[in-house]
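What follows is one structure encoded as structure tokens, with my remarks underneath.
Only one protein chain is missing from this complex, and each of the others stays in its spot.
So that you can tell them apart, the chains are marked A and B in the order they are listed, and the count of residues begins at 1 in each.
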Amino acid sequence: MTCEKDIDRRGQTAQGDEDDGDARTGRRGFLKDVGKAVASIGALAASGTALLATKQTAQAAAEPGPPAIAGYDWNEHQWGYGIDATRCIGCLRCVEACKAENDVVPTAHHFRTWVERYVWLEGEERPHVDSHSDPDNVAASGSEKEYRFDNRYQGKKVYKAFFVPKICNHCRHPSCVQVCPTGATFKTKDGAVLIDHSYCIGCQYCVQACPYGARFFDPRTQVTEKCTWCYHRITKGLKPACVEVCPVNARIFGDLNNEASDISKFVTENRVQVLKPETGNAPTCFYVGLDKEVS
Amino acid sequence: MPQHIIRLIIVLTVFLATALAAKVYFTDESFYRYGHYRGDAPAELAVGDPKFRGPAYCEKCHVDRHVQWNTGVHKGVKCEVCHTPADKHPATGKLPIPADTVKLCTLCHEKMPGRPVSQPQIVVQDHPYPHEDRLECITCHNPHSPKIGAELPAEALAIQCVGCHGAQGEGVGAFPALADKSAAYMIEEMRKYKSGLRQNPMMTPLMQGLSDRDIEELAKYYAAMGGKSAAAPTAPTPAAAAVAQLTAKCVGCHGAKGEGAGTFPPLAGKDVDYLRDQLANYKSGARQNPMMTPIAQGLSDEDIARLAEYYATLGAGSASAPAGAAPSADPATLQLTARCTGCHGAEGEGMGAFPGLAGKQTDYLVDQLNNYKSGVRANPVMTPIAKGLTGEQIEKLASYYSLLKSKQ
Partner (left out) sequence: MEGTFHASSYIGYVYPNETIIPWTVMIVVYPYMTGLVAGAFSVSSMYHVFGMEKFKPVARFALLTALCFMLFVPMTLLLHLGQPQRAFNAMVTPHLTSAFAAFGYFAAFYTLLLMIETWFAFRADNVIRARNSTGLVRTFYRTITLWSDDISEKARAYDEKWMLSLAIIGIPAAHGLHGYVGFVFGSLKAREWWGSDMMPVIFLFSAVISGIAALIVLYTLVSKLRKTPIDEACVRGMAGALWGFLMFTVLLEGLEFANVVYKGKEGIEVIMEYVTGPLFYRYFVLQFGLGAIVPIIILGIMFMRATRGKAFIAGAVIASLLVLMNVFLMRWNVVIGGQEIAKTMRGLLHYHDPGGRDGLAVALTVLACPLVSLSIL
């Protein structure tokens, strides 16, 4: 048994990044080879029963069942997130809901999701950009634990303006996972990028590596934090809290495996974009209504 | 080879072997199961109770408010957006009713560059206030259905009243009649409840959910019923007044004489000790019930004793027997009827404008519910309720009511 465990481990290590399908097949193939090798030796030495048993053990190791989440099989889902920036009204209920649902550090410096405001004034070339963590907006809301955009452009000649919600992009090729030295952050089979808080050493390399600024260091727990798509909700058939509370349906969540899901319709019926495609991170957070200046 | 080199090699070998053993020993058992991470981590991260429970959870108790909200333009704004996440409510206490509505409503409705034009927006300083002394949005707008001109008619608003004040505003038990009051008086009192000048656990939150326009409409509606009211309630003797005040909390559900109604058990004639114990259990939390627990917690031990004695002495005989003995129905069906009894009466006997259901033909009831569900019949109250029912539930409800004996 120890021997097989060892083989399993080496098979994994050789694959390096085991998040994509190829690596899985490769690993399975490798284990089959090992299984065959073991089997042929076994055939020489022992009876056919022993051979069968060895084969079964090798196959069992190659196909672990899904994680023990009641009523949920991650093999059945491929989650995706959509943001229709043309609908966003900048009410920030999503930000408040996220903080409450996930007990996020209640300051203006720690967010799992946030909203940006882009405003071009007439005659100006570059937009004014701010988020609710801007000190003036914090002052307008009255505290760091409430969220509001102030009305600073009232009476000014505005050429163009819109809001853009931001959230972890749960990339297909997440650079945060790539750089994590321990394997404390990982991409699940159903598409979420999660952090194992009990395993994270708090080096913050992932915070550096994320091109989107989606990660932060939790000063209370001394480990890194980020959006989980409310993994405790989606595994119970609910939507993430930000999606649940959005009053204008600017945030969409669902199963990309299901053609009839909101997210599948969102992606197929619109021409969607992702943020910073040049990074090669391949986000699974899709946007409608971005602008050349949004990054 | 000199011995120091041999020894060095031994030291290094021991070190490497120890390091390797440590690596194997400290590697979590579930590591590498799905990839380069602890295989137990995903399941651990899926643990946790959602704090936002969604409108369906709120609807279980706040049926009338849910209907109002669900048929208005604020349908997209879920309950918990304004009332904070329900989480463990009601066990953990009440959820807040926003006090500063100007601050709350302008989060979405303040005119601001960047908001799409489809979003209704106001320039706060320029927005008209009919009541300059009370600068709250809910002065004019019903927060659950805020569109002016698309408010619910008084009849629909009144479904919140009939449960206690009777279908014709005639008053039930300790609940005063409304039909004999003047509109001006009722407006004044309702505003007092709303502002908190008068405090009452049932009236205050109800009134806070109404705009001034709603209050006026309701007052006019009941004032117009004047005279139609049944016998004016007799003024209770001072001695009985204390008990009457206490029973006010019970009669709405358990009937004016404690005879019970629908799923609500009768109280009259029950053993005095039994009644006292159950109330004490609700109070202490030994028995849990979203309706009874807060009521019992508001009672002193003397109140409980007095109530138990009162209902025990009423005697089963004195309680009027229910119009039709409820046919045995499974608990699920009884739970479904909670959506109906508010307007159609505990026994489906009908109230005021709301038709009776008891004794109607099963097929008729099924057809009508299906018509509401499909939209063939439209009604702001019935449509959303019917849409929330499955075909099976509709059949169960129809068969339940058809078996109840009609009063007529």
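Simple rule for what comes next: contacts are C-beta pairs under 8 Å (C-beta built on N, C-alpha and C of every residue); 3 or more make two chains touch, one makes a residue touch a chain.
Not measured: the values here are computed from a predicted model.
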item	value
Sole residue of A:I69, A:I83, A:C98 or A:C210 that reaches the chain not shown, by the stated touch rule	A:C210
Touch with the omitted chain, as defined above, among A:A85, A:A100, A:A161 or A:C200	A:C200
Interface with the unshown chain - residue positions in chain A	13, 16-17, 105-111, 114, 116, 129-133, 166, 175, 177-184, 199-205, 207-224, 279-280, 295
Contacts of chain B with the absent chain, listed as residue ranges	1-5, 7-8, 11-12, 15, 22-23, 26-28, 31-32, 36
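Criterion: only the chains that are shown with their structure count from here on.
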item	value
Contact set on chain A toward chain B in their complex	8-9, 12, 17-19, 64, 67-69, 72, 74, 86-93, 97, 100-101, 117-119, 148-149, 151, 153-154, 156, 158, 161-163, 183-189, 194, 196, 198-199, 228, 230-233, 235-236, 238, 241, 244-245, 247-249
Complex contacts: residues of chain B adjacent to chain A	27-28, 31-52, 54, 76-78, 80-81, 84-85, 107-108, 110-116, 119
